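For this depiction, one protein chain was excluded, whereas all remaining protein chains were kept in their positions.
And then subunit A:
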Amino acid sequence: MTLLITGARPYGEDAADILVEDGRIVAIGEDLAATGAEVVRAAGLVALPGLVDLHTHLREPGREDAETVETGSRAAALGGYTAVHAMANTDPVADTAGVVEQVWRLGQQAGLVDVVPVGAVTVGLAGERLAELGAMADSAARVRVFSDDGHCVADPALMRRALEYVKALDGVVAQHAEEPRLTVGAQMHEGDRSARLGLTGWPAAAEEAIIARDVLLADHVGARLHVCHVSTAGSVEILRWAKSRGVQVTAEVTPHHLLLTDECAEGYDPVFKVNPPLRTDTDVQAVRLGLAEGVIDAVATDHAPHAVEDKETEWASARPGMLGLEQALSVVVATMVETGLLDWRGVADRMSARPAAIGRLDGGGLHAHGRPLAPGEPANLLLVDPGTRAVVDPAALASRSRNSPYAGRELPGRVVATFLRGVPTVLDGKAQK
């Protein structure tokens, strides 16, 4: 199959045509022609490499009423993603080769993005003993990212062993940094607002203490560490310090932590309840600068679908988490591009190249992700109209759930098309299957 994308602006730079054959980009240049090619007119649109998410909850198996691999894949494709890591906190937990292979196969069947399973670090996410990490790494799912996300690997000795053990697998432990003894019953960021709203506080120090501990452990054993959903200014400082010392640490920030603050908790609508919680404006500015600087390597959605009954409750009873896949790029455009903090190459780096490298998806020929827009590379790319602004309507989302924190907000940047190995998964803003 031959595809000719005309007039797009790769990385927001000069307009060019992009010729795709057999899943690969074969040429980028002016006035390309190919007989019999399917033509996609892309004048005015920015072309970027397909996005890679390090942190998605697809809920299957176990909570197919909230999301499935297929509906989550569709949401991802509509957001411009070509690969997503599916977190392990399913039911059953993805702590065996069997479960990760099931998720991987469901992703292949859906065929909208490459679904890359994350393996649990500990059996049942219980934080007590290591899951069979090697079996998951060697399975068809080729697991490289291990995480108990939703739970912190709090036991320092167990964390040390996990960091050491995955070195043999070229793996990385993605830590949900939350000292559990400091967050018993925690409902929102601990500060002026939690004091007034009477909601138990989640102190920034509970995140920062674990990150500080873990960068020291990673340094000590010479292992790779990835920090999930960094949310505080203090965390950014610790990461900056660790990176300056040469620690092999990477980190991600979510779209919601780039945009929203704890002010959203006023009114007690649990759609804004998330873990780690929305922080202060100071923290938002710090994570934006950290992302611009590269201290934070990647934007990861922490897309967390929840059924209506799990959110339409009292704040304390509601499950934490919010949708992210379909609005992530728009939020990054609003918070990073329109503010001048990142250019389009920066967006491609933080949302595609670096997350792919962290997940070890950037090798492997045609099945690689996070590769540049260049001849010979897999044709994973998206076209975004940066000028179009739209109000987010949860009812219009492809996700099976509706818990979008952006409901009613106007955001820039409409994803017009997404291509996975040259096959359009989204055209004219519509999923192709």
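Side notes on the structure shown:
Quick note on the criterion: contacts are C-beta pairs under 8 Å (C-beta built on N, C-alpha and C of every residue); 3 or more make two chains touch, one makes a residue touch a chain; residues count from 1.
Here, contacts and distances are computed from a predicted model.
The listed choices are "Extracellular solute-binding protein", "Aspartate carbamoyltransferase", "TAT-variant-translocated molybdopterin oxidoreductase" or "Cu-processing system permease protein"; the UniProt protein name belonging to the chain that is not shown reads "Aspartate carbamoyltransferase". Touch with the chain that is not drawn comes from one residue among A:Ser194, A:Asn275, A:Ser352 or A:Thr425, which is A:Ser194. Among A:Glu309, A:Glu338, A:Asp393 or A:Glu410, only A:Glu309 touches the chain left out of the display.
Residues touching the missing chain, restricted to subunit A, are 187, 190-201, 203, 267-269, 309, 312-317 (touch as defined at the top).
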